[in-house]
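Apart from one protein chain that is not included, each protein chain of the complex appears where it belongs.
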Amino acid sequence: MKSNSLTKPEKSLPFKWYYDQKIFQKEITKIFNDEWLYVCHISSIDKNHYRTLSVNNKNIVLIKNKLNDISVFYNTCSHRGSQIFDQKEGKVKSPIIICPYHQWSYELSSGKLLNTTSLKLKNFDKKKYSLQKVNFYIWKGLVFVNLNSKKKFNLQSTFQYYDKTIEKIDLENFVVGHVWKKNVLCNWKIYWENYSECLHCPNIHPELSDLVPLYQRRLVDIKDHPEWVILKKTNSHSKYHGGLKNGAETWSVDGSSQGQSIEDVQSELESRGQIYISTWPTMFLGIYGDHIRIVRLIPISSEEVELTAEWLFPKSTLSNSIYKMENVIDFGILVMNQDANISEVNQRGIYNLEKNSGVLMPEEYIIRDFHIYVRKKLKE
Amino acid sequence: MKSNSLTKPEKSLPFKWYYDQKIFQKEITKIFNDEWLYVCHISSIDKNHYRTLSVNNKNIVLIKNKLNDISVFYNTCSHRGSQIFDQKEGKVKSPIIICPYHQWSYELSSGKLLNTTSLKLKNFDKKKYSLQKVNFYIWKGLVFVNLNSKKKFNLQSTFQYYDKTIEKIDLENFVVGHVWKKNVLCNWKIYWENYSECLHCPNIHPELSDLVPLYQRRLVDIKDHPEWVILKKTNSHSKYHGGLKNGAETWSVDGSSQGQSIEDVQSELESRGQIYISTWPTMFLGIYGDHIRIVRLIPISSEEVELTAEWLFPKSTLSNSIYKMENVIDFGILVMNQDANISEVNQRGIYNLEKNSGVLMPEEYIIRDFHIYVRKKLKE
Partner (left out) sequence: MKSNSLTKPEKSLPFKWYYDQKIFQKEITKIFNDEWLYVCHISSIDKNHYRTLSVNNKNIVLIKNKLNDISVFYNTCSHRGSQIFDQKEGKVKSPIIICPYHQWSYELSSGKLLNTTSLKLKNFDKKKYSLQKVNFYIWKGLVFVNLNSKKKFNLQSTFQYYDKTIEKIDLENFVVGHVWKKNVLCNWKIYWENYSECLHCPNIHPELSDLVPLYQRRLVDIKDHPEWVILKKTNSHSKYHGGLKNGAETWSVDGSSQGQSIEDVQSELESRGQIYISTWPTMFLGIYGDHIRIVRLIPISSEEVELTAEWLFPKSTLSNSIYKMENVIDFGILVMNQDANISEVNQRGIYNLEKNSGVLMPEEYIIRDFHIYVRKKLKE
């Protein structure tokens, strides 16, 4: 359940937490090495292909075999620690994984060591030298990993404000149409805070605030407006409409969805405009009229975060020759660049008042929840 | 009062102090966060303009309002720590400062919070959220800041070897004609040491040593020559003249001051050539025939220092259409580049003898005083 507006000013996290190395190392250990981290949508790996990626300084490899099954391993040979897959992505040539250094071979699906290239050795127990598996879970086509091998995936605790609307969508059958990456020079928490409030919307996002009238009021939810219900009743025009502006169908440059739509959630979207689901510390997902956008956040250092955005569409939309993907991609990039810029401005001011904290205002209740989450995880 | 020549070899600071991170952090805390740091001459900010600058990793902003009054703040919004002024310098558009992130507004002169953009909040005491002021003092047009808010400006303790000659000059009415910046790859103390002796002059500064005959003798003060007084009496020619070489009027490429001069100190300059005033750890100032040059030193890291030189002139000089500023600027840059180069050479040698110290020779008594100052501050 979403929280309500704050009723008193709340201390923000100490400014030092946005650059201090010890805090950052603690966050890696206690948060990023202990939570379900979003990797990518299943459609971004082809059959008989692999894909490597770096999370928390660890390089992992996702492999999809010919049966469409996924395996996830640390990308390291058990012999002397060599990296096995040297490219970002590529084709798997056989059902056997072979290390490029000394040609140790492993079974593709299980990671079991099949053979070494050495002379025979007594007391050498192959079973001890399998590739090391990474704990993963696929939920509705979304691949998550957890570097804590003992953690079990739990829907309710993984998503902060779970919204059942998503269950109506067959997300596993959507297809990634575009991927966009950007490194932002701010602490990962700064970007999350930016995502969690709309006080900045009118000035930072003029185009978006035009599309979503509620954002002109610096609000993210109609429940945050003290007299919304009354005003809506007595005013029929768009001013108190909670969704997109009149005539708009999706988050796109011209507001049009070009005849495409995510059908099962149209009635929900009509009144709400968009639906968000997020999972700290690495993913937020937005459902829009004709597409879904997923943004992944991976910290590169205490003062740099890597954004990866995926645009997902129903297969029928991508196969429609008239549909122009740019309409939604360009709009998403516009908004994300605006957020990236102001997040960097925020970061640059944070060093000056090192012993201080900021203050959270009524509309910043999601940030307050986020801070409670961070503090709690660091204490564990 | 200036000290006299050393009568025995003195141990220099340990070589490790010129790169050790712990020592550097201590210097930032005990010296740079506790002393009056030179910022710039008041004439370098226009009315209704601001100027930001970074000192010790803190970004501060100087604002001159329409009445020519100066305010100095940390460049950070009290809300969630955003940087407020994003440019190095610019125009202030209204008497209100507005943060670019969430449009919190502050009074230009006092820094008082005027308005937030949030819903009303009980217990929110605006007075607690003013911009944070920086302690500053303007002395004869020179702006100094102290990151220790409790320190009061004191003329005698701020300048190491105060010279009353400067009081004859209406420095507040001088104008900055040129600014030059250079980052030098050496510890800030290495540059100060270089500034504090002339043993290096004949080989490093051939042009300067030609202009100032005393420097050919590797001396900075005639009192340092054992038999100067006697020699001067019995020799009338320039060899024992303490000022500039015959015919020269100022520190310039051709020695000429092009008919301009700082009148009130001409008699002083005639016998002395130039007059120096310095304040550790950030400024030295030279008074020459027709101009004043101020050099500011700000450490960027343990092994990098940023130099900023300002050339100041009487207004009448700058408005004289015949006067060519290059004559003094080029000479100053020549000398400073020579010092920068040899300071980098000095730094590169410092790592080899890590457990050792150098040795100070008779002429290096100002360096000895400087080392006493550094040691004392670090012990405080």
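All chains are identified by letter, namely A and B, in their written order; residue positions are counted from 1 within each chain.
As a working rule, contacts are C-beta pairs under 8 Å (C-beta built on N, C-alpha and C of every residue); 3 or more make two chains touch, one makes a residue touch a chain.
Model, not experiment: these values are computed from the prediction.
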Listed residues B:15, B:74, B:101 or B:251, member touching the removed chain | B:15
Have a look at B:218, B:232, B:245 or B:324 and name the one touching the chain we're not showing.
-> B:218
Touch with the omitted chain, as defined above, among A:5, A:43 or A:116 | A:116
Tell me where the left-out chain touches chain A, residue by residue.
-> 57-60, 74-84, 86, 100-103, 116-124, 129, 132
Please identify, in ascending order, the residues of chain B that touch the omitted chain?
-> 5-9, 12, 15, 18, 193, 199-200, 203-204, 218, 224, 226, 342, 345-346, 348-353, 356, 358-363
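Just so we're on the same page, only the chains that are shown with their structure count from here on.
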Geometric centre distance via CA averages, chain B-chain A, whole Å | 49
